[in-house]
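What follows is a set of notes on a single structure, which appears directly below.
Only one protein chain is missing from this complex, and each of the others stays in its spot.
For chain A:
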Amino acid sequence: MFTSVDDVSVRLAETGYLASPAVATTVFLADRLGKPLLVEGPAGVGKTELAKAVAQVAGAQLVRLQCYEGVDESRALYEWNHAKQLLRISAGRDETWDETRTDIFSEEFLLSRPLLTAIRGDDPKVLLIDETDKADVEVEGLLLEVLSDFQVTVPELGTITATNRPFVVLTSNASRELSEALRRRCLFLHIGFPEEELERRIVRLKVPALDEVLTESVVRVVGALRAMDLRKVPSVAETIDWARTLLALGADTLDEAVVRDSLGVLLKHQDDILKAAAKLDLGAV
C-alpha cells in the first residue's frame, strides 16, 4: 500500500491527517508486516481519524466495529437472518426437507457483521475496531482468532479465509487493560498530544481563517494547560474547537477577557476552569 515512511506522511497529509513521525513509521510497518495496529492514547487525539485517513488513502472501504459492553458474536461476526429463513420455509411448501435445509443456510440468509465483512470480498478494506477496551473479555478471544489467521468458521458454510487481508486498526482508551495475548498480535502505537509545531500545523489546516499569530498563541496556551495538574487536559479536538470559537468571536488577539469567556471550550470541569484561571492570572471567572 505504501512505499516508504515519507510516502505515508505525504499521502495521509493529502487527506487532511497530519501524522507525527511515530504515527507514519508505525502505519508503514503495520502495512509492511501485515499486522494489526493497536492505537492507544487520550480521547480526541485522532485515533479514529487515523483509520479513516488510511482508508481514504488506500481507496479502501472502511468497516467499523464499534465495541461496547455486551457486544457479542452475533453483533461482531455474523448472524443468520431468521425471519427470512422462516419466510423461505413457508414459501416452499412442496419441496423436501433436504432441499430446504441446504437452501436456508446459504449466503443469501447470512447477515454479515463487521468482522466477517472485512474478511470477505476481494476489494481492499480497512477494519476499524473502535474502543476495544469497552468490549468484554470474551470478545477479545474472538478477535484473537480473527486477527491472527484472518479467517472465520461458519459451521454451515465452512471456513472463510481472507483473500485480501484488511488493514486493521484497534483503538483503546485504556479504561481496561487489554489482554497480553491481544497486544502481542498487534503493533503498538501510543498517540500522545502533538508537539507544538505539529499542533500549529493541525490548527492551521483545520481552521485556515485564523490569524497566524493567534494560532501560535492558542497552541501555547493549550500547551501550558496540559502542563497543569488538571482532571482532564485539553486534547487536539478541543484545541481546534477553541480556535473555531475564537474565530467566531472575532477575536484577533488573546487577552484575559477572551480567554476567560472561552475557557469552557477547552476545559470540561468547573474545578479545572477555576484552577487554570488562577494559574493564568485571569482574575475571577
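Going forward, a contact is a pair of C-beta atoms (placed from the backbone, for glycine too) under 8 Å apart; a residue touches a chain by one contact, two chains touch by 3 or more; residues count from 1.
Keep in mind that, in the parts below, contacts and distances are computed from a predicted model.
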Absent chain [UniProt protein name; select from "Nodulation protein E", "VWA domain-containing protein", "ABC transporter ATP-binding protein" or "Cation:proton antiporter"]: "VWA domain-containing protein"
Hidden partner chain, touching residue among A:Asp94, A:Asp123 or A:Asp229: A:Asp229
Contact residue for the chain not shown (choose from A:Val54, A:Leu189 or A:Ala243): A:Leu189
Which residue of A:Pro21, A:Gly70, A:Gly92 or A:Gly141 touches the chain not shown here: A:Pro21
Those residues of chain A which, in the complete complex, touch the missing chain: 5, 21-22, 25-26, 28-30, 32-33, 35, 40, 180, 183-184, 187-190, 192, 216-217, 220-221, 223-224, 227, 229, 231, 253-256, 259, 271, 275, 280-281
